[in-house]
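With one protein chain withheld, the remaining protein chains of the complex are depicted in position.
In this document, chain identifiers A, B, C, D, E and F correspond to the written order of the chains, with residue numbering beginning at 1 in each.
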Amino acid sequence: MNPELWIRLGEAILQVIFIVILATVVIKVGTKIIDQFYGRRKKGPFRISARRETTLTKLSKNTLIYVVYFTALVMILETFSINVGALIAGAGVAGLAIGFGAQNLVRDIISGFFIIFEDQFSVGDFIGTAGVEGFVIEIGLRTSKVKSWGGEIHIIPNGNITQVTNYSIDNAAAIVDVKVAYESDFERAEQVINELLKEMPSRYSSMISTPEILGVVDLAPSEITLRIFAETLPMEHWPVGRAIRKEVKLRLDEEGIEIPFPRIVMYSREGTGGVQGGERV
Amino acid sequence: MNPELWIRLGEAILQVIFIVILATVVIKVGTKIIDQFYGRRKKGPFRISARRETTLTKLSKNTLIYVVYFTALVMILETFSINVGALIAGAGVAGLAIGFGAQNLVRDIISGFFIIFEDQFSVGDFIGTAGVEGFVIEIGLRTSKVKSWGGEIHIIPNGNITQVTNYSIDNAAAIVDVKVAYESDFERAEQVINELLKEMPSRYSSMISTPEILGVVDLAPSEITLRIFAETLPMEHWPVGRAIRKEVKLRLDEEGIEIPFPRIVMYSREGTGGVQGGERV
Amino acid sequence: MNPELWIRLGEAILQVIFIVILATVVIKVGTKIIDQFYGRRKKGPFRISARRETTLTKLSKNTLIYVVYFTALVMILETFSINVGALIAGAGVAGLAIGFGAQNLVRDIISGFFIIFEDQFSVGDFIGTAGVEGFVIEIGLRTSKVKSWGGEIHIIPNGNITQVTNYSIDNAAAIVDVKVAYESDFERAEQVINELLKEMPSRYSSMISTPEILGVVDLAPSEITLRIFAETLPMEHWPVGRAIRKEVKLRLDEEGIEIPFPRIVMYSREGTGGVQGGERV
Amino acid sequence: MNPELWIRLGEAILQVIFIVILATVVIKVGTKIIDQFYGRRKKGPFRISARRETTLTKLSKNTLIYVVYFTALVMILETFSINVGALIAGAGVAGLAIGFGAQNLVRDIISGFFIIFEDQFSVGDFIGTAGVEGFVIEIGLRTSKVKSWGGEIHIIPNGNITQVTNYSIDNAAAIVDVKVAYESDFERAEQVINELLKEMPSRYSSMISTPEILGVVDLAPSEITLRIFAETLPMEHWPVGRAIRKEVKLRLDEEGIEIPFPRIVMYSREGTGGVQGGERV
Amino acid sequence: MNPELWIRLGEAILQVIFIVILATVVIKVGTKIIDQFYGRRKKGPFRISARRETTLTKLSKNTLIYVVYFTALVMILETFSINVGALIAGAGVAGLAIGFGAQNLVRDIISGFFIIFEDQFSVGDFIGTAGVEGFVIEIGLRTSKVKSWGGEIHIIPNGNITQVTNYSIDNAAAIVDVKVAYESDFERAEQVINELLKEMPSRYSSMISTPEILGVVDLAPSEITLRIFAETLPMEHWPVGRAIRKEVKLRLDEEGIEIPFPRIVMYSREGTGGVQGGERV
Amino acid sequence: MNPELWIRLGEAILQVIFIVILATVVIKVGTKIIDQFYGRRKKGPFRISARRETTLTKLSKNTLIYVVYFTALVMILETFSINVGALIAGAGVAGLAIGFGAQNLVRDIISGFFIIFEDQFSVGDFIGTAGVEGFVIEIGLRTSKVKSWGGEIHIIPNGNITQVTNYSIDNAAAIVDVKVAYESDFERAEQVINELLKEMPSRYSSMISTPEILGVVDLAPSEITLRIFAETLPMEHWPVGRAIRKEVKLRLDEEGIEIPFPRIVMYSREGTGGVQGGERV
Partner (left out) sequence: MNPELWIRLGEAILQVIFIVILATVVIKVGTKIIDQFYGRRKKGPFRISARRETTLTKLSKNTLIYVVYFTALVMILETFSINVGALIAGAGVAGLAIGFGAQNLVRDIISGFFIIFEDQFSVGDFIGTAGVEGFVIEIGLRTSKVKSWGGEIHIIPNGNITQVTNYSIDNAAAIVDVKVAYESDFERAEQVINELLKEMPSRYSSMISTPEILGVVDLAPSEITLRIFAETLPMEHWPVGRAIRKEVKLRLDEEGIEIPFPRIVMYSREGTGGVQGGERV
């Protein structure tokens, strides 16, 4: 622990402090530039859709932070004479372990790249993937964030996002099953519902066309199941479905058509259900 | 940071701008050529079926975009003296991680190639694969898109499409189970349904032959289950099935044949079901 | 872009056109030869069973197409000076990724080879594999096609076909469970069914021997379950099973033997089921 | 395409024909020798159990066919100057893909070897493995065949046969659960069943010892469950179980002991179950 | 076992004791420094949010312990002339086994790094991951600890934390389903509940806005299901949900609106449910 | 096929016969020695527990057979000039495939070694592992055999035995749930059962201590569930549990305490459950 060592240590610490400050400054400035850049593009010739813009703004900042911090880390390690490149390129057991351990990281970044490049989804879209459903609130280089109805934030590594279901691209369809009693006048029920459905688009602007009864999808034990199909604007199928359910219920009530409770036919026998004296029927 | 560096940076930026413009132009021109090419082929000697045409048009454009952008990316990186080839060929830990991480990408493209080459499905087909069902709206080099009845767009990497169920190639079959009460005259029920089925093909053009009763597929607790089998045009089995269900219900009503509710036979015992004083039967 | 380049490009395009025409001609001629070859073998000394013939005809054509197109592709690529062999043999990261990505392809072809070689199933067999059931309509080098009752075509990579259940090789067995009430005369029921079963083979030619009652397989809450076992020709167990169910039902009706509905024994208590004033029993 | 090429092609075709004929002859002769060999061993000093003999006969033929055809294939390929050895030993991308793709094949053969060597099961045994149950009808080098009760032939690669349940080696046990009503005289029921069980071995030769009542295995909501345990000859536990069920049912009927239906205790309340006017209890 | 060996052994033991003492001291001192450092930062210019502070304090200590102990272990091993570096770099079979076995360790550390770096969650957050839910109580280099409501401590390797659901970042939503009887005046029920919901935010400060009835989400067999949606502060959705349930119940009682019990419609038949003498209807 | 070849073939066959005879003799002699060795150890100074002895006897024979047969196989192959060592050491594609295919074999043997070395279970223990439960009847080098109650022999590769549940090492506990009616005098029921439990250890020698009532583990819809806990000798928990169930049932009957049937509270409404004319409530 001679003085030279102390001097070298001091120098290193100074360098580290300088690197950290530099990194902070670069990120602050970079973030501003990104905001301005996407702000201006709205009027320039290279306009991009508003849908992609939020995505790209967030992604650019995210990428900037990763790159700056990664560079800073490598610079700091080199300050202490740790050669990252050699470390990573080194083969042997450690290399094998690192290579296997790091493959998830590489897969996440490749997947992230394709999510952006293929425009699979943008910030604000409602998607389902990797077992969760919700609105995309951030697409990053390594992870994406999705917010459910219930407010939970799901943080998903991009490599887990193999298959995506996007609800925000195309028109949706509200599918409502209505149960009609076997005992009621089935054709009148169909006619009453059809009349109702014809009136609905005028009251619900998110309906794209007149909903229709597809037909009898099930002859269930206690009821006939009719299926109603209504095309709606994207993401409007939930409120439209709830509205159809309510209006159908009220209209059927008005017309005195029965929505059936479960039925049962009961035979009562007089024996005790036991076998005393061969009494069993 | 000497002036030479600034000049080189300026040059690089100019080159990048040039590459981006070039890529945009190539894609626009290429897209036009592809449209024209497939448009003309309709009358030329190398006609292809309409079914494959939409698929190939979309695929060609998709491939064009990938190739152009990839080339542009490599050119830009080389502008900044990053040798992509060496990067990819480099072995060591990083190489191992990249190799493992990228295998999904390679598998996607190989699978995509075989989907096209073997004509597993075309744009517009109704297929089931990887846990989703819907109409194919795009077959790309890396991913395919499928749209469900409900309007959701499923984006599926081709590597996930291992096993495909195609509903659009061959005739479909509507299979309807009708329940008949044990108490009714079973043979008359069979006869009534058979008469109805014979009349149906004249009313439903998508029925390919007279539907038939296969027989008794279940002696369930409360009912006898008859199965009706009706061959239909591809994808018409759903509406035909719904029509059969409705008509069978109405006809059985007319003829007074019972569609059974769940039955139960009840024995009432007089004790309280408790054991006070050995009262239990 | 000197004239020499244009000339070389022209030459290349001519070569490509020539290769494509050649490939088309080879496939057409090859297909004819295959048809003739298998047609003639019917009378020659090297006869093969009809069952394998359809399989081999389809497979030969399928293989021809793959080989011709693959050769054509390699020739076209070499026209543009892309050496496929070197590409495939190349090690490094890309090689690793391709090697892993392509292993599915190799596994598919190996599996396909063994399906044919071991005669696991032929075109026309009814098989169950990889979660689907249906008739085999094509066995290819890489994928096989199976058609379900419902008309869906399942396209299955051969590598997914690990375990096969073949219904078309051996006689099948219809297994029918008949429920008899605890209250009925159980031995008479058994005797009545046995008499019926003895009459059946004369009426159903696909029954191979007299069906028999195996015995009481369950003493269920509401009924005694008898199991009937009937050996049939391959694939005839479904219609035979349906016939047995129908005839047993009709015969038991005739003989006044009860097919039981679910039973329940009910004790009614006079309290309200609440605890007001210690009223609970 | 000079005449020399034609001559070489002709020679090659002649060689192929010769190889095919040779292979066919070798297989026919080999099969005969195998049949004779195992036929004679029955009296020779190296006797093997009948159980293993069928297995080994089938396996020997199966191995013979694989070896001959494989040799023939290699010879034919070498006729056309394709060096199989070099192909297989070749490293690089193709080698990697083939190596991974072929590992299933190697695993199948290793597993197959151990099935025979450890005598896990023989042709004719009833086994359960890889999700199927049935009689073994063939053990091959790569796959084994199992036939279910229903007549389906399951073709299972030996590599899938990791865990085997063999029903044919040791005595089996019929386990029958009998339900007795809470209301009946439980000890008398036990005594009646015990008397019956003592009589049974004289009537059923496949019972190895007197069956016994293990005791009360469940106090279920509506019934007491007694378990009967009967040791039987291998594979006889199914018929013995059915016989016990039938005899116990008849005996309990004779003795007037109740096999209980599901019970329920019902409290009727006078309110409507709604809350109008605080009417709820 | 000459004296020299004994001396070397003695020296080694002394060195080990010295290393252990040194490690203990370094950890004690380091822990103090870490505590002071984060304590001071509260007023310095580089302030960090309180949320991250607890996380970083715990993590820093955790990392310190790992690094010190690992260094000590290597030093001790080298005392006994075991070269750890060579051991790890050594290829061959042992290296392969170690490399594969250690990949989990590497993956854990990489994942742990990204959890901190991307601020996926902090100590004190309520998260769901890897099948458990609870409050984060420690984020370490290799494992994180989560405490459930029930007091169980879950110790999860960071590599298992692929997908995280964080409940503490954003506002939550209480979703309550209320069942209304088909027989009641549905619109009045809706109105009564709406009035109640309007009053609630004044009484519950954790409600962020007035809760609302989304609509009819199900027409169930016995009841109409209304869904109530209430935005709340993070983690307050559980108590808010319980409060809404209670208040809705009490209000509906007051207003005499029925919360429905399961319904059933019963047809009583006079026959015995048997078939004696064709008596069946 | 010159005479020299015939002579060498003859020599080879003679050698093979000699090897086979030698192997048979070695196995017979070795088996005897093993039997004697373990027989004598019973009195020698190196006594081993009886529990391990059966295991080691079976294992030693099993290992002997493997080693002898493997050596014989290698010797026979070398007779025909096939160098097994070179074959196995050979790299390339075949080596890769064999290496992957054989890893299961290696894993089985390593696992088998640890089962013996760590004394996880011995022949005769009742264990649960790999989804099966039963008595261990053989522990081999590669596979172990387990026999279920029903007599099935499960043959399990040791590599599948990752996690073992051993029932034969320590005392077991019989856990019996008793249901008591809400309507009965709950504290008296508890007292009656407690009295019974105190009497039981004197009658059942396999009970290790007085069983106790743990308490109320569930307030189920129709009953209160009490849990009884009884420590027993290993494997005696099944018969003890059955005995407790029977005695509790009889004692509760004696004392007139009710074991409850499922209860239901029924409200009868007078309407028809339909909505004709607003008739609903």
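In this section, a contact is a pair of C-beta atoms (placed from the backbone, for glycine too) under 8 Å apart; a residue touches a chain by one contact, two chains touch by 3 or more.
Computed from a prediction, not measured in an experiment: that's the story for all the values here.
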(request) Quick one: say which of E:105, E:175, E:208 or E:233 touches the chain that got left out. (result) E:105
(request) Check each of F:38, F:66, F:149 or F:267 against the chain that is not shown and name the one that touches it. (result) F:267
(request) Taking the full complex into account, find the residue in B:72, B:181 or B:265 that is in contact with the omitted chain. (result) B:181
(message) List every residue of chain E that touches the chain not included in the displayed model.
(response) 69, 90, 92-94, 96-98, 100-102, 104-105, 130-132, 140, 142-143, 147, 149-157, 160, 178-179, 222, 239, 242-243, 245-246, 248-250, 253, 259-269, 281
(request) For the chain that got dropped from the picture, name the residues of chain F it touches. (result) 88-91, 95-96, 98-100, 102-107, 109-111, 114, 117-118, 120, 128, 162-167, 169-173, 175, 182, 186-187, 214-219, 221-222, 224, 231, 234, 237, 262-269, 271-274, 276
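Everything below uses one rule, namely that only the chains that are shown with their structure count from here on.
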(request) Specify, for the interface formed by the sequence copies chain A and chain E, whether it is same or different in terms of residue numbers shared by both sides, with half as the dividing line. (result) different
(message) How big is the rotation, 0 to 180°, that puts the C-alpha atoms of chain A on those of chain F, in steps of 5?
(response) 155
(message) For chain A versus chain B, what separation do you get between their C-alpha means, in angstrom?
(response) 20
(message) Two-or-more-chain contact residues of chain C, please, as numbers and ranges.
(response) 90, 96, 98, 100, 102, 104-105, 181-183, 222, 253, 258-259, 261-269, 271-273, 281
